[in-house]
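All protein chains but one are shown at their positions in the complex.
Here is chain A:
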Amino acid sequence: MQHASLSVAQSLLIALWVAAVQSRALGYSTLMLRFSPMMTGFIVGLVMGDVAQAMKITAAIQLVYMGMIAPGGAMPSEPAVATSIAVPVALLSGLKPTEAIAIAVPVGMLGSYLYQLRFYFNTFIIRLTDKFASETNDKGLFLGIIVLPTIVSFVLYVPLIFVALYYGAPVIANFTASLAGGKIFHILSVIGGGLAALGIALILKVIGKPSFLVFFLLAYFMAVSLASLKINTVTYAIIGGIVAYLYVMFTSANAEA
């Protein structure tokens, strides 16, 4: 509970970061920035001067959002927006990482409507871009394709996130802090810990055939039974890579035979 509220500068910096991500103004590098809460959590940690705790909270949020992909552009939730509010609230009120998920999830859903709004405004800009294209006006196209959509997104995101952080975060933080330790917190914590199952189930469904589940079970029981050895994830990734290599090698050998 080191902070009572966010300063104007802190709220503004976080709001600008969210706008830069959600406007996609940093090119394709914004794909992971938008799909994953990690970098947003890191920036919030830097701005609020507590990177370590911010990262712990964000890691818990990440698990819920594993497997989020956006075919066609729309997602049911916006992890970066969710994190930009949930991590400051959790830092202000001293929430546990699994409890912070309860704040992140509803905010993320609201965030997805905001993203749709961006498409809507861009639809108006297209009329102007069409005109510049017909004139082969490269400066005009710079305006229509890059500058105006970016400005629109910043106008959309910066004030909203700023107000939510500057005025909203302390209120939510005080409210949640007043509930601390009770039954509700136990429930929130259980939900937060279990929701990680959602992200993982989603990714199993999205990237693998049902027959690949056997590799999930292999890794799961390996990690559960070897937990005391504290094998790190890079080692596990190497083992997984070898398993994947063997799988591809054997299946393609069958196909050739």
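Couple of notes before you dig in:
Quick note on the criterion: a contact is a pair of C-beta atoms (placed from the backbone, for glycine too) under 8 Å apart; a residue touches a chain by one contact, two chains touch by 3 or more; residues count from 1.
One rule holds for everything that comes next: contacts and distances are computed from a predicted model.
Look at the chain that isn't drawn here: its UniProt entry, checked against "Nitric oxide reductase NorE protein", "ABC transporter permease", "RNA polymerase sigma-70 factor (Sigma-E family)" or "PTS system IID component (Man family)", names it "PTS system IID component (Man family)".
The set of chain A residues touching the chain not shown comprises 23-25, 27-33, 35-36, 38-39, 41-42, 45-46, 51-53, 55-56, 58-60, 62-63, 66-67, 69-73, 76-77, 98, 105, 109, 118-120, 122-123, 125-126, 129-130, 133-136, 138, 141, 144-146, 149-150, 183, 186-187, 189-191, 193-198, 200-210, 212-213, 215-225, 227, 232-234, 236-237, 239-241, 243-245, 247-248, 251-252.
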